[in-house]
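As you look at this complex, bear in mind that one protein chain is not there, while each of the others sits in place.
Let's look at chain A:
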Amino acid sequence: MENFTNDTIDTKQLPKFEEVVFTSLHPKYLRVVIINLVIFCASLILFFVFFSYYNDEIFSGRIWLIIGIMLSMFCLFVTFVSIAGFYKKGYAFREHDVLYKFGLISNNTVVIPYNRIQHVALHESLVSRIFDLAKIQIFTAGGSSSDIEIPGIEKEQAEKIKQLLMGKIQKQL
C-alpha cells in the first residue's frame, strides 16, 4: 500500500514521439537500393530495346524518340525518388513502442506500441544478403496499412532487435 501513488499526469510532459531521434538506415543499404534500381531500369530499357529491335514498324521513328526520352526521364525520376527516399527513412525503438518514418513529399511517422504487435519477421532479399543486411517486418492486427517494414539493418543487429521485440511481446502476454 505504501508504494501506491496516484499523481496527476501532466499531459504536456508526456514523452513526445515527434522529438525522438531516429536512427537512419545502414549506409550499405544505399548500395542495395542502387543495385535494385539498376536491375529495374536495365530490365525496363532492355525490354523496350528488344521490342523495338523485333517490332520496329509498330511506331514511327518520332514516337520511338519520344518513348526513349520518356523512358530515360522516368528512370532518372525513379532513381532520384529512391535515393532521396533512402535518406528520409529512419527508425527508433523506444521503451514502449517502435517508430518508423518515411516519405519524401509527405513526412510520415508510424508508431506501434509493443503491446499491439502480433508477430515479427526477418526478411532477407537476395541483394541485401550480399551486404549482410535484413529487413524487419512488424505485424499488427490493424492490417497491412499499419504494418511496418524496416529495411537496411545489419543482420546481426536485426536478429537482436527481433529478440528484443519478441521479449517485449512475451512480457505483455
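The rule is short, and it goes like this: contacts are C-beta pairs under 8 Å (C-beta built on N, C-alpha and C of every residue); 3 or more make two chains touch, one makes a residue touch a chain; residues count from 1.
Operating definition for what follows: contacts and distances are computed from a predicted model.
Colleague: UniProt names the one chain left off this complex as which of "Probable 2-(5''-triphosphoribosyl)-3'-dephosphocoenzyme-A synthase", "Putative membrane protein", "Adenosine 5'-phosphosulfate reductase" or "ABC transporter ATP-binding protein"?
Modeller: Going by its UniProt entry, the chain not pictured is "Putative membrane protein".
Colleague: Can you list where chain A touches the absent chain?
Modeller: Per the touch rule, chain A residues meeting the hidden chain are 9, 11-12, 14-18, 96-97, 103, 105-116, 140-146, 172.
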